[in-house]
Every structure is written in C-alpha cells, then in structure tokens.
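Quick one: this structure, given as structure tokens, is what I'll be asking you about.
Moving on, here comes subunit A:
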Amino acid sequence: MASLHFDLAVPTRSFDVELALDVGAETVALVGPSGAGKTTVLRAVAGLARPARGSIVCGDDVWFGDGTDLRPEQRSVGFVFQEYALFPHLTVERNVTFAGGEADGLLERLRIAHLAHAKPRDLSGGERQRVALARALARRPRVLLLDEPMGALDPHTRASVRGELHDLLRELRLPTLLVTHDFEDAAAVADRIGVLSEGKLRQLGTAPDLLGAPADEVVASFAGANVLPGVAARAPDGLTVVRLDAGATVYSTDEALGSVDVVLYPWDVSLGLVTADDSALNHLTDEIVSVARVGNRVRVRLRTLTGEITAASAERLELEPDRRVVASFKATATRLLPRA
Partner candidate 1 sequence: MKCAVVLALAVALVFPAATSAGSRITVFAAASLTDVLPRIDKSPRYSFAGTDQLALQLQQGAPANVYAAASPKFPELLYRNGLLRKPVVFATNRLVVIVPRSNPGHVSTVYDLRRGGLRVVIGDTTVPIGSYTRQILDALGITADVMKNVVSEETDVKGIVAKVALGEADAGFVYGTDAKSVASKVRVVSLPAWAQPPIRYELAVVKASSHQSSARAFVKRVLSKPGRLALQRAGFGVPKR
Partner candidate 2 sequence: MRASFAAVVSTATAIAFAFLLLPIVAIFLRVPVGHLFAQLGDRVTRDALLVSVRTSAIAHASVLLVGTPVAYLLARRRFPGRAAVLTLVELPLVLPPAVAGIALLAAFGRFGLLGKHLHTLGIDVGLGTQTAVVLAVAFVESPFYVRGAVAAFEGVDDNLLAAARTLGAGPWRVFLRVALPLAAGGLGAASALALARGLGEFGATIIFAGSLQGVTQTLPLAIYAQFDQSFDVALAISALFILVGAGILIALKVFGWLRFTSISPFRPAASTSS
C-alpha cells in the first residue's frame, strides 16, 4: 500500500507555505482560514505548483526533489478541484473516462450511472461532486487530493455527502489529502486534521485532540471555540481565576498565570433566564446579538461569546435579540491557553 511523504516549501504572494507530512492509507484534512496556503499544498503535490525546495515521495517513487520534478501527467494523482472543473463540452461518461479506462463500475459505485449521457450543466451540485470523484478515481491514482469537495454544496446536501464521502474514503484506503475551511466537515471525514495558518502547521492530530487540547488560539477558534482573552491568577481550591478583558470573571480547572486565552466551546454553554443556584458553574449575564438555527441546534451569539443549544431549549426560552440571558458553563469546560 503506497503512502505519501512530503516536506516542502512553496512561495506564495504573501508568505512561504512550509509543510511536512507523512500520509499513510488514511485521510488527512488540511483546515485553516482562507488564504492559509492549503490549496497551494495540494497543487504542489499534484505538480501544478513548484516548491522552492523539498521533496515529494509516493511509495518508492520520487515525484519531486533531488533534481526530479515530474509533470502532473506523470504523477499518479486524482484531483477533485474546487467547483469540480468538469469538462463542460463532454458528457459525464466522457468526463470520467477522459483518462482512459472503464467507467461502469465507478459510475455505479457513485450512483451516477443514470447520468452517463448528461452534460455537467444539467447536474446538481451533489451530482457534479460525484462525477468529479469518479473522474479522479478512474485512473486508479495512488494519491487522492480533494480541494473543498463540499464547498459548493448547500448545507442540506452537505450533511448527507459527509457521510458518503467518509465511507468512500474508508473503502478506498488511499493516502488522501483533503482541504476544507469547515472544521466539522474535516472532523466527519478525516482521520487526522492539520491546522494551517499563514502557511505554517499549527497542530496535527485527531479531531478529539484538537478539540480537547488545542495548541493555540488559532486552532481553538478554528475548531469552533470561543476564544476570550484575559488575565489569570491563582485562586483558592486549586482553581485559576481569570479576569476577562471583556469584564467578567470566570474560574477554570486549568493551571495558568498571566495573559491567557480562555477556550470555551459553544456546546458547553447552557443558557437560562436567571442565574442558576450552582456555585460549580461560571455565570455570565449578557445581551443576545443574534439567534440562528443550524439544523436542529441553535447558535446564540451574545456580546461576549457564542453558545449552542438545542432547538427545544431555545424555543422554551423564547430567545430573541436584545434580551438578556445568563450563560453558564463548568470550570472544567473552561480551558486556558497561555497567550504569547
């Protein structure tokens, strides 16, 4: 089973992207804010961008490095582009067999056999994504590269596609690099996640690793956490007290001193209309800025932080902008990251 190893530096307009990874028969997601250089990494592996230095090796074959620089057509990659880049003048079948070979099995597997003679412009977003996948796989590549494979889909389609993609990648067992700006997509589909920011890797690990122990505030905020700056000091009972820059005071079971970032996940926050009588919890009274329904959850944005509760709870509380609510969260859920 082939694997992908690369260690490269690629210059871009604003900074150099530097990344070293070993990808086995697994899916590694590269996440980060847009412009972080994630797509550049994919293009470099495919041979569409030239690294300034480094090496790219697939199995026993050197694709780049030591004087070698194989052209894209000489490497064995399957690339799914953002917006899919399907050939508009060819039918689905012709698209998939562009690299040669048989299409039937693949079309069946991806449930697009009935679209074989359709043209890309007649397909929906989800169908186009499956055609792009089929086309990338038709050549039996040794490495799979996916650039925002769900970026062009509406939220409703995304949910179902996530599961399908996860199963497909599991079945293929190819070294796969997936780029996305959505942490949840990454968490659902990938085995490991690497957070890229301004061309550098901040943390590499599984989703639980990143959520439980984010290396810095970039990783944390990327994983969807609230990141609240403040100043920490020792408190009785082994706790740490943090005075937030925003004004409130919270307690944490983490140990830290001085300038810190408080990392708090929205789903660890409960909301109520009055302060619950529970001293084990942190309490924050704040004003609601916006209320947004996402599936069967509701994201409530307060002035200071964001919380996520069930739709049922939201209804019960009759939440709406400008109302004051109390946000409560455990001291154990209040993590601390030292600030540089």
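Following the convention adopted for this analysis, a contact is a pair of C-beta atoms (placed from the backbone, for glycine too) under 8 Å apart; a residue touches a chain by one contact, two chains touch by 3 or more; residues count from 1.
On the choice of candidates, all candidates are chains of the complex that A comes from, given by their letters.
Not measured: the values here are computed from a predicted model.
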item: Touching partner of subunit A in this complex, picked from 1 or 2; value: 2
item: Candidate 2-facing residues of subunit A, complex; value: 43, 46-48, 71-73, 75, 77-79, 81-83, 85, 87-89, 98-100, 119, 121-127, 135-136, 138-139, 152-154, 156-157
